Every structure is written in C-alpha cells, then in structure tokens.
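These notes are about the structure you will find just below.
Note that one protein chain of the assembly has been removed; the remaining protein chains are unaltered in position.
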Amino acid sequence: MNKTNASRPLAERAAAVAPEVSGLESPSTALWRYLALMGLAGLPLVFLAKDPYWLNIIAFTYLMGGLAAAWNIIGGFGGQFSLGHGVFFGIGAYATAVGTTTYGASPWLIMVPAALAAAAVSMLISWPTFRLRGPFFAIATMAFNEVAFVLANHFDSFTGGPRGIMIPFKAGFANMIFKERWQYAVLMFAFVALVIGVSVWLRRSRLGYYLLAVREDEDAARACGIDVLAIKLKGMALSAFLTAMGGTLFTMYLRFIDPPTLFTLQDVGVKFALLSLIGGVGTVAGPLLGAALIVPFENFLRAELANALPGINLAILGLLMVLAALFMKRGVVGAFEDLVAWVKRKFGGRS
Amino acid sequence: MSTPLLQTRSASKHFMGLKAVDEVSLAVNKGEVVSIIGPNGAGKTTYFNLLTGQLAPTLGEVSLRGQVINDLAPHQRAKLGMGRTFQIVKPLIALSALENVMVGAFLRHPRHADARDQAMAVLTRVGLGALAKRRAGELTLSERRRLEVARALALDPEIMLLDEVMAGLNQSETGRCIDLLRSLHEELGLTFLIIEHNLKVVRAFSERVVVLDRGRLIAEGTADDILSSPEVVKAYLGEGHQWTPS
Partner (left out) sequence: MDQILNVLVMGLLLGGVYGLVSVGLNLIFGTVRIVNFAQGELVMFGMYGSYYAYNMLGMSPYVSVFLVAPAVGLLGVLIQRLVIQPLHNESNMQIFATFGLLMMFQNIMLAFTRGEARSVGGDFGTVVIEIGDIKIGAVRLLTFVITTAITIGLHLFLTRTITGKSVRAVTQDKRAARTMGINVEKTFLMTFGIGAALAGLAGVMLTPIYSITPGVGGNFILAAFAVVVLGGLGSVWGAYLGGLIVGVVEAFAGYYIDPALRHAIWFLIFLVVLIIRPAGLMGQVGAEEVGFREQN
C-alpha cells in the first residue's frame, strides 16, 4: 500500500487535530493537545458567564466530566468496570459535610485527607474483589455501593441518616462557598482540568501502559513482568482519590447531601461509567466529551419531560447505554478516530 | 560444570489422578538451544507452565540459576530474566505494535522516552519497524508472532521460552522466523527453550532435543539421534512404523 506524499500531510493534519492523546507523541505535543482540549472545554464558560441557568449546567458538566475521567482511570484504562465508585464519592462528600458542619473545618483542608481515606478504602475492598472476573467484579462493586447506602442510613448520628446533612451558606473562599455561580464553574473547571491532566500523564506513564496491558490480556501482562493485582490496586486508588475530591466539590456546591443523592446507582456510580462510554471509554478526552453531550441533554430531558413522565430521563439514558454498547463501543472519540482512519484510507491508498 | 540457567528436578503436575507431567528432570545451560517435542497431549505446554509459574508443581523443583523458584509468580520470573511467548498468541489488541513492545520495555526502562526507544529498536530488530504504529489487532498471524517475540525480547531476558512459535506459519514465514531466532541466538547469546511440532524447525534450530510422551521424558539427545530413535517414532506414530528422515 503506497501513500502519495501529497495526501499524507492531509491525513496527518487531520489526526493532529484530534484532541485525543495517544501515548506516543512527544511531551510537548501532548501538552499542546491537552491545552487545546481544555481551552475548547473552557469556551462555554467564557461565553456564557452571565447566564445563571447555563452556568449551572456548565459547572455540573465539568464536575461530572472530572468524575467520569476519574472512573475512566480504572474502568477505561484498567478495564475494571466498577459500578461502585459512589462509595468513594460518598466518602469525600460525607467527610466534607461532617467536617464543615460539626468541626467547622475548611473543605480545602478536608479534601485531601478524605481523598486519601477513600483511596485506602478502595484498595481494601478491591483487594478481594479484583480476583473476580468482569461481571462478578461489577456485581461486587454494586453490592459495596448498596452496603454504603445502608451504612449511611444506619449510622445517623454521624451522617444524619436519611435526613442528610445541610451546610449553611456562608460565602468565602476558605469555606469553598461562593456567591457567584461563575466562581463555582471555575472551581469545577479546575477539577476536570486536574483529572484530565492526570489522565494525560497516566496515558504516557509506566502505570498507564501497565493498566492497559492488564486490561487487554492479564497473562500477557504477567509475562511482561507486571504484578497484575498491584497495578489494579494502584489504578483503583488513584481513581478513588480523584472521585472523592469530586465528592467534596459536589457537597460544597449543593450544600446538601443524603444517602439517595450519593448512592443511587443510576444517578451516580453508573453515570460516571455511562459518560465515559458515550465519550469513549479508555480514552483521555472521552469522559469530558461524554459529559458535554449527556449532562446538558439530560438536564433538558429532566426539565421538559420529567413532570409528565418521571424518570424518562433515565430511561432514555438507559437506551443510550444499550445503543452505545451495541453500536458505538469506542464512543465519540472512537468514531472520530474511525473517521480519521477512513480519510487516511481514502486519500492515502492510491499508488 | 557451571550451574544450569534453568532446571527442573522431577517436576510433576497432577490433575486429580492424571499425571500431566511426570517427574521431568531437565537442565538448560546458558547459551543452549533446547527443543521439547512430543505427540499431542504429551504435557509440553503444562511443563512450560510449570517453568513460567502459571502452574505450581505438585512435586519437584523448578530452579533458575540454581535458586528454587517454585513459589515465584509469573511476573516475578519475568523480572528475573524469563521471557515467554504463548501457544495462542496474545497481542495487546487495542495498542499499536510499538506500544505492545513498550509494555515489555518498561520493565527495565521506567521512563517513557527510554522505553519507546528500546521498543523501537527491538521492533526493528525483528523486522516489524515499518508496522510500529499499526494496531496489533490488524497484524497478520506471522506479524503477531514476531510481535510477541519482540515484546519478550524487550524485557532483556536471559532465556526465551517459546511455545510453538511457528504454529500456523507457512513455509516462507517459518524460514524467516528460524532465521530471526538464529540471529538472536548468535548476536545476543540468548538461551532458548522451545516447544515445537515442526520437526524441520527442530532440526534447523536445536542443539539438544528432549522428547515428552504422556508426561514423561522418554528421550534426550541431539536432533539427529532423537529423530531416528525408534522409541520416538513409536511415541509419535505407534508400533510398527518406520520414519525416514527427509
């Protein structure tokens, strides 16, 4: 298959536009791609900074994008489909809520220790369950989520039980409570920028490559000297850490948490996975793209239709999940890459 | 006589009464090329799995450089210098050929740039340099086999364990593969322990041949000796046959 020299630059330019990081570029190229992606992601914030309705959606999109990207570290790169990330989200959330209301501490100070606690818990509960194959691992993580729900309801002296915890409004940077919506949106943007940045770094690091190898073929990974269980635990810990951070931000944004809000699978734990799937599971940009597509869309559904038809938003999301699993496994990013490959073939295949 | 590089002493693997491997003692010295042959079901791959750590021996010992490694997991043995390929080739499908080999290279080269350079060098060495960016899922079988050899090579191993690495290759591909292995042996001084069905390959690329039948080691010698031994012929073809080496 010979490529003409003239068409090769076109195909390569098309590939260069892709916001996806492949793992093989030079560090500076990867950096530029990352900045371009985040720049693009930041545009809506810049243009819609005066509209409170859109600001809310944008802030939420960034937050969910970051949470999906955090899930993607173990679910996408590592191939371990956890449905239980709500547990880590909840740990961050409750630590923050209890810490600020009962102990008057600043969420900024709570955020990192809470995330570390979540990472520790993740390793503890994953260690026995990583030995289970795909679907059974998913069920076990689902069960952990249910247990967290039961525990949160039960230990109500600590968690406020079914009543939940409300954080009084007291604006101030140290409280992570802001008067202006746009400030929250910036905070969320910083979060997703952090998680995506970690993903870019991960994709090019040894840990990232080892996670991918474990995903593709555990026996082959072992033959390359990879301690499969240790790598899975590391990936999970990193993923849980970032998810818990998202839990902190979520809590300070809504200023109210209760067990259903945190542990309802379809809204939380599964949602992270769903966004990654739509965008492109295992890619760097996928989770953010998925969030950008789904969060505003679901908001629209909920606003317009949910009064007449409660739950219709989730029904449609469920349908999207089925369709994506059947027809668009590699998500939007995958579709884009296929397009680029098609362009290459069409214009590069002549001798 | 120096310590053998890889050795088993009366290694056995029993599966509920079936002796898949029955007291096999074998020593492979540094720099040697040893082939394991035998009819289907003889226990060759099971024996391999005892060497690589995928299975634990029921009885007996596996030693690397004189140290018993029975308790070491496969990834630990890979770190100690054992590279292996699989009977059914296992490429990391979603990754490019280069990234496949990088996974191996990262063992001794933790930094991205070093791993990539090492991987590119190894890939070129096995003749796949032009396909570096190609997704592993799109490679032909012959290319995948070479990719797997490259991935194992990237570990900087001392011994390569190849399980039927020529299976499914046509004649010219087989020839090229033999050339590649020979050149690796000569240039890098790599030790090879290979399972082979193709007796032509065995003759072309073995110093010593070992025959397994029904889990037991029934013969050991040079390629010529083994391939004309009546016991071996009997094991492969049954009684009353004569095999004329071509």
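Letters are used for the chains, namely A and B, taken in the order the chains are written, and counting of residues starts over at 1 for each.
In this text, a contact is a pair of C-beta atoms (placed from the backbone, for glycine too) under 8 Å apart; a residue touches a chain by one contact, two chains touch by 3 or more.
Everything numeric in this text was worked out from a predicted model, so none of it was measured.
Peer 1: Pick from A:41, A:98 or A:277: which residue touches the chain that isn't shown?
Peer 2: A:277
Peer 1: Touching the absent chain in the whole complex: find that residue among B:12, B:54 or B:191.
Peer 2: Here the residue in touch with the unshown chain is B:54.
Peer 1: Have a look at A:38, A:117, A:142 or A:186 and name the one touching the chain we're not showing.
Peer 2: Once the missing chain is taken into account, the touching residue is A:142.
Peer 1: Of the residues in chain A, which ones touch the absent chain?
Peer 2: Within chain A, the residues that touch the unshown chain are 79, 81, 83, 128-129, 131-136, 138-140, 142-144, 146-147, 150-151, 153-154, 228-229, 266, 270, 273-274, 277, 309-315, 317-322, 324-326, 329.
Note that in this section only the chains that are shown with their structure count from here on.
Peer 1: I'd like to verify one number: the distance from the centre of chain A to the centre of chain B, where each centre is the average of its C-alpha atoms, in whole angstrom.
Peer 2: About 42 Å, centre to centre.
Peer 1: Note which residues of chain B are touching chain A in the complex, please.
Peer 2: 52, 54, 73-76, 78-79, 83-84, 86, 90-96, 98-99, 102-104, 106-107, 110, 112, 115-116, 133, 151-152, 155
Peer 1: Okay, in this complex, where on chain A does chain B touch?
Peer 2: Residues 23-24, 27, 204-206, 209-210, 212-213, 215-217, 219-228, 282 of chain A touch chain B in their complex.
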